[in-house]
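Encoded as structure tokens, here's the structure I'll be asking about.
Every protein chain except one is present and positioned as in the full complex.
Labels for the chains are A, B and C, by order of writing; each one numbers its residues from 1.
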Amino acid sequence: MSTAPIAISNTIVQLPDQTTATLPKRNYINAESGMLSWLLTGDHKRIAMLYLASITFFFFIGGAFAGAIRLELLTPQPDLVASDTYNKMFSMHGIIMIFLFLVPSVPATLGNFLIPIMIGAKDLAFPKINLLSWYLYMIGGTLTLAALVLGGVDTGWTFTTPLSTHYLNTHVITAASAIFVAGFASIFTGLNFIVTIHRMRAPGMTWFRMPLFVWSNYAASILMVLGTPVLAIALVLVALERTIGIGVFDPTKGGDPLLFQHLFWFYSHPAVYIMILPGMGVISEVISTFSRKRVFGYTAVAFSSVAIALFGFFVWAHHMFIMGVSNFSALVFSLLTMLVAVPSAIKIFNWAFTLQKGSITFETPMLYAFAFIGLFTIGGLTGVFLGSLGLDIHLTETYFIVAHFHYVMVGGMLMAFLAGIHFWWPKMTGRMYPESVSKLSAIISFIGFNLTFMPQFILGYLGMPRRYHAYPADFQVLNVLSTAGATVLGVGFLMPLLYLGWSLKYGAIAGNNPWQATGLEWQIQSPPLTENFLVTPIVTQEAYDYEWLEKKTKQEVTTVG
Amino acid sequence: MDNLIASPHALEDQELMPGETVVHEPHTLLPQHRHHFETEEQQREAGSFGMWLFLLTEIMFFGGMFFAYLLYRNWYYPAFAVASNQLNVPEGAINTAILITSGFCMALGVWAAEVRKKKFLVLMLVLTTVFGVAFLGVKVDEYHEKYEHHHIPGASFSIAEFVNPAAYHIDERPLSPDMAQHTQLFFFLYFAMTGMHALHMIIGIGILGWLIWRANRGEFSTGYVAPIENFGLYWHFVDIVWLFLFPLLYLINRHLAH
Amino acid sequence: MASNPHTDVHDPANITNPEHAEHHIVTPFQYGLVFLTLLVFTGITVGAAYVNLGPMNPVIALLIASFKAVVVILFFMHVRWQSRLIKMTIGAGFFTFLVLITMTLSDYISRAWGLW
Partner (left out) sequence: MHISPVLWQFLVKWLHASALFPAEASTIAPYTDALYFFLLLITVIGLVLVGALIFGFSIRYRRQRNPVATQVEGSTLLEATWTIIPLAIFLVVFVWGAVLYFRIYNPPANSMNIYVIGKQWMWKAEHPGGQHEINSLHVPTGRPVQLTMISQDVFHSFSIPEFRVKREVVPGRYSTVWFNATTPGTYHLFCTQYCGTQHSGMIGEIVALTPEDYEKWTQQSTSGMSLAQNGERLFASMGCNACHNGTAAARGPSLAGVYGSHLTLSNGSQVLVNEAYLRDSILNPSQHVTAGFAPIMPTYQGQISEDGLIDLVEYIKTLNSNYRVQQTYVTSQSNQAAPTTPSEMVKP
């Protein structure tokens, strides 16, 4: 095994000699065995794996609903399912994808696994609360499934009042309590991260030596802690209104239905940044590693995360522009929306310039990261369309929005999640994923994704409303394209499930640092020990210091096992 | 920002580090020390910081209801004023005092733990509980009164007293029926807010019971005060919520009543 | 319990670790003063409610409540002796709460302005 990483080859993967390599004898996976040792664990890495398994499960349930939605929309007629079934499908799709998949996706899996290691700590500050958070998540998930099995909900993921409080007799309260409980799971995750990042950094790990992944998760955690409780109270009020019907949200009794919207979006707009910020952190790590270069303008990228988190609290009413907020508020919120878009732009350009003068290789995580940058740029800029008052009038509540948020959430966050999963897979499992299959699947998802959602922009401008079970026949061609794309996309997402599962047993042994990355997590064995570090590291180098890494690699004789 | 940037325990431990291993020698640490913290200090500070963050979520949680209250109070001021006058100020004021006393006992409890006076600590925790329960008792009485007057929002809610106060020997100006209808909003918010507050108290009393048990075993009289302190933060926060609820709910437009 | 095997193992000197922002112990006397202040202001707030001050009534009530809350936070909750981090955290919480209130309220207030 060569010590110098600068071999002229297509890949920087530094795998140990596979004929002799073995996984480390002692690691967090085999430290204890038995079902209970997982269910009662306090180890952040094991909890991360629990989360990973559960969110994957829910992703595919949500994906199955997406498939059904697209199948129904293949034809203009309402032929496949009944109207209320369709409504239940997109509601469950939205609820599951957002609350049970995307919000916990990167933070609760990768963040849980990596943040303590990245800052040189042995665990998160509150391991028991971390475990509790997973249980709350599971209770929330179970309640969602219960709502599903009992007959579903058809409120949409936005629970618009007075529809949800007085006009639907589906299992709204079950679904609301599911989200309530899952919300506390995310509050506890965020709380844990903030305390850990403030209080448990290793000696020498100053704020500006932290990897950007930590920064962005920190920013997202602030949003989780301060935003989620407002959603919780909004849902409590919905449940009360439904059961005793007092009229806080009911205009016929003097209430204001927009009050609910204010409370809901006060959380749900910051929530979209909860969803994207951790993904942005992943992209910073991946881009830097595979161009072997420090992230361009580290401080700007770090602060832009915080800026997004801060400004993210000031723009929520852009979801209510035409719903009856005052013109004055519409103006203010539109202006602030423009401001919040700027830090994202900063990040995009900083990533692009990270590549400059780098030494770039194109492993799967890098492909996903490129996909992220392109798709998020489209998604983000179409967000600016929506933030522009006059244009939002035409675009709101159409497929343009559906396309916008799938571009940022699927094209952005989901791609970032996949980038991260591939990137840290060797660390988490000790084994490599198969490189060429995974590249193929990255390309398939990219093509499938664009085919699915690009036509929806056009549909949206043509005026096709969202949440429509049947639509006028003139929209069919574009819908067929979209459905075709979704099929391709489904394949693209199913493949990782298969080959990553396969690699658990048959993948090549990864070694400590296959990517020659600089983060602390790469300086320990893979999979790590339960206590992460044998010796608490003393940090003397900046983040992304590849020269430091080179020196270090030259000195040490790498052993595995 | 300075103290954010400096690693909180960066320097004091440095010499220790190279030799330290994950296998802790138990005699250097307290039993309550968790393995992943470097020092007691770090653990303690993490605990209280975590508690504060949790209280932030509580602020926002109650914040949503406070906003709803603010909005409807402005919209339906006459209804809110009249409905508020149906609340029992003496009981509310006494309850405020009770709660403050309970908070005072809690604070003394923290002190007792800090100076390691076990008996006094247990006594104070018990008193905290007693006053907490007393508060809930008064609350139950108030709720009962509302029940008797059909002021509990829902099907049996009655606006009769507000439309025709004279018939009920209430010294109030009558409200027109449509405005009177909005008293229900007031009572809904009253029950939601005080109910949520009471729920926090009940949870707190549950935890208090557990703390008393542990304090009685002497767990907190050896300098390990974090649980007491953190619970104190929670308890005082619940007090603060009430400090706002009391004037907002009970004291609207009292001077016109008589 | 003195017989508890854990308690007398080791004197945890680092609770008052000199290297760190020292752990301030508030005396019962100070707590007593705070307690009295709170009681007195509770009295004042009830009294003030029965005096007709026009639109100032709710303002006074809220000011008193805020004052009491600050006292509780500073003394009962020891924030006066806490690190800057904790103070900033609390500030952030109230800031976000104010954002919620003011930005939402500005919508309701400006609805009456019609086109403006």
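Some notes on this structure:
By our rule, a contact is a pair of C-beta atoms (placed from the backbone, for glycine too) under 8 Å apart; a residue touches a chain by one contact, two chains touch by 3 or more.
None of the values given here were measured: they were computed from a predicted structure.
In the complete complex, the hidden chain is touched by one of A:Ser334, A:Ser441 or A:Thr536, namely A:Ser334. In the complete complex, the residue from A:Phe59, A:Phe296 or A:Phe533 that touches the missing chain is A:Phe296.
Of A:Leu15, A:Met138, A:Val306 or A:Leu355, it is A:Leu355 that touches the chain left out of the display.
Interface note: of A:Gln18, A:Ser83 or A:Thr142, the residue touching the hidden chain in the full complex is A:Ser83. Among the residues A:Ala31, A:Leu132, A:Ile244 or A:Leu381, only A:Leu381 touches the chain that is left out of the figure.
Contact between subunit B and the absent chain runs through residues 78, 175-179, 181.
Listed for subunit A, the residues touching the missing chain in the whole complex are 6, 8-10, 12, 78, 83-84, 87, 154, 156, 158, 160, 162-163, 166-168, 251-252, 254, 257, 291-294, 296-300, 322-324, 327, 330-331, 334-335, 338-339, 341-342, 345-346, 348-350, 352-353, 355-362, 370, 373-374, 377-378, 381-382, 384-385, 387-394, 396-398, 458, 461-463, 465-472, 474, 477, 546-547.
Throughout what follows, only the chains that are shown with their structure count from here on.
Distance between chain centres (mean CA atoms), subunit A to subunit B: 35 Å.
Across the assembly, subunit C contributes residues 85, 92-93, 96, 100, 104, 108 that each touch 2 or more other chains. Within subunit B, contacts with two or more other chains are made by residues 4, 45, 49, 53, 56, 59-60, 63-64, 67, 71. Subunit A makes touch with subunit C in their complex at residues 198, 222, 226, 230, 258, 262, 266, 313-314, 317, 324-329, 332.
Every residue of subunit A that touches subunit B in the complex is listed here, in rising order: 116, 121-127, 129, 187, 191-192, 194-196, 198-208, 225-230, 232-234, 236-237, 240, 244-248, 253-256, 259, 262-263, 529, 531, 533-536, 538. For subunit B in complex with subunit A, the touching residues are 4-11, 13-14, 17-18, 20-22, 34-38, 42, 45-46, 49-50, 53-54, 56-65, 67-68, 71-72, 75-76, 153-154, 181-182, 184-185, 188-189, 192.
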